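Partial view: only certain chains, each at its native spot in the assembly.
The first chain written gets the first letter, and so on, giving A, B and C; residue counts start at 1 in each chain.
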């Protein structure tokens, strides 16, 4: 299929199109002038609908149980992929990389969080980490959430811990000797993480850094699924020119 | 001793005068036109210095180990007392009440926290508690603090729990099924309390209430010991006309 | 029409049923077991549809231009009213009171804000105002809002100013001598009010009180129109037993 990039919109398919995120992606793609929604499929539909429709990029917001099969299909068919599904272990990433090694020019981008604010929070936390002796994370979500802390908070803690280790910082000072069990939060790679669950909240993360006489706070508030769309569309537009496996939006944001 | 209340300043003594809080009280009393600092004593000094100096009210910021002895002395000598020392159990309060029963006209006021903002936070939390299905407490302190959660946060949780029980509210909704140990904080009377310890912080408490579509947050920031002085002076000025045992500043603030 | 209160649901009509708030009220009434939505009308519909349907209480979320006519009709027909429409001047309230004087037993409740958190924020601010030398208000909204500051922030400022005046407090201290025009916000009854307009925000208000060494912050976050429904339903259920004019939800909340 020949394609005039300056004229024809990019042909996009969505996997998990009936899920909350997938439906939002379908809307966002439809509204973008430079993108064309050619297929939206979900559980029970045939993957071949994507190739039949001539999808050039497919966005996958499905489930950890099926995402590896989806990606194998897409890679085999020469379709680029943008993935928001969770559950990517080091092993899964290695498998994907092997598959892509034999498919030159094909790109897969996996992001744990497509909200630009979440990406910036992580990036800024990594930079600030080395200048402060203290750091703690508070994440706040609606009370229907199953996991505590959130995956984003866990990753933020890991990124901070790595930056502190590299800077040779010891654990944050803490003289607590009497603790009601759980008061001091969860220890994730030596960083304390506290999870609040409250009606009325949506998805929020606050990283607190402290030194003698000052504190620095970075807070991200997600009020709506819409906040993920700019990141998803950015990935969709760029993945055809990003061969191999890309994890996270950082490189696309020039961070 | 005859005294012209319109003219003579109230004669005030301080127990624990060399401690951080006691020293601050000495300064605050000295600066008040209507109060006169007549004695400031500490460990090793004789309690009789207070009677020798003609103290009418004594402020005690000492230690749980000695405060009951101090109060027995003061009550026996007919001196009113304002107490900021911690560690008052139900038993200790009962003992004090018995002593005051036989000393008509004498007043003792004990307050767990003299910052007006802390008193208001507690009061407002008790009122708001019955209107929200969700509530959690975050307290934030410098990393040299030994106990977690803070005593103030513990009491706030208890006050909230009592108000919720009276309103017939069940526990806050929480679907957490996967938790890294401690992430969801400490359970104090069925209220989740999270304790942050961070360099640069001083003493802060935040109470979060949530319902469908809205949250209400009450936050108290103590930046300096000075913040306790208006409450201490208010108590000193009023305790002579408050016979018996008074716990907390609420009644003085007209709450 | 005879009615068994223990059995029959209260018959509720909605004026402005196609508006955002009106539609939400229709949903909330429909979902409540003890209420029955009997009529939802909007611009162009006949008011008589409300009497035809036997409405006992009507909720009005319409427009300042038509609300006075609506209320005259309802009072004349002996229908209780709950009003969320804005624009009630002292003169309009006086007119309404005269109409209700000759309709014994009939109740009209007008509330500037049905979110319980907004009512509590106002109430707590009035209490705290007299204990702090400094106070300022920050309100934060989405950038499509036409007025700055918000009506709620204006009323909060007025309530605080009244409480400060009663306590004999002077204006908050402020040594500003060099100001870029507008930096110190709007002066509303001697209280500084700052209006933030930002994409991603919904409707938020923060009241900051300050004294030597401490601050107290009361913050209300409205994330969704749903947050007004508990207040609306509370008013609907109670207005039949509140003869005359009631302004605000305070009395219903026992504040």
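Brief remarks on what is shown
As a working rule, a contact is a pair of C-beta atoms (placed from the backbone, for glycine too) under 8 Å apart; a residue touches a chain by one contact, two chains touch by 3 or more.
Remember, it's a predicted structure, so these values are computed and weren't measured experimentally.
Identical protein chains form the entire complex, numbering 4 copies in the structure file, with 3 of these shown.
One rule holds in what follows: only the chains that are shown with their structure count from here on.
Think of the whole protein's Cα atoms as having one middle point; the chain whose own Cα middle lies nearest to it is C.
Our note on geometry: subunit A versus subunit B, Cα centroid distance of 46 Å, whole angstroms. If each chain is reduced to the centroid of its CA atoms, subunit A and subunit C end up 40 Å from each other. Centroid to centroid, with C-alpha atoms defining each point, subunit B and subunit C lie 36 Å apart. Under the contact definition stated at the top, the residues of subunit B that touch 2 or more other chains are 132, 209, 211-215. For subunit A in complex with subunit B, the touching residues are 132-136, 138, 140, 143-149, 154, 172-188, 192-201, 208-215.
Per the touch definition, subunit A reaches subunit C in the complex via residues 200-202, 221, 223, 227. Residue ranges of subunit C in contact with subunit B, taken from their complex: 115-117, 120-121, 123-124, 127-128, 131-132, 209, 211-230, 253, 255.
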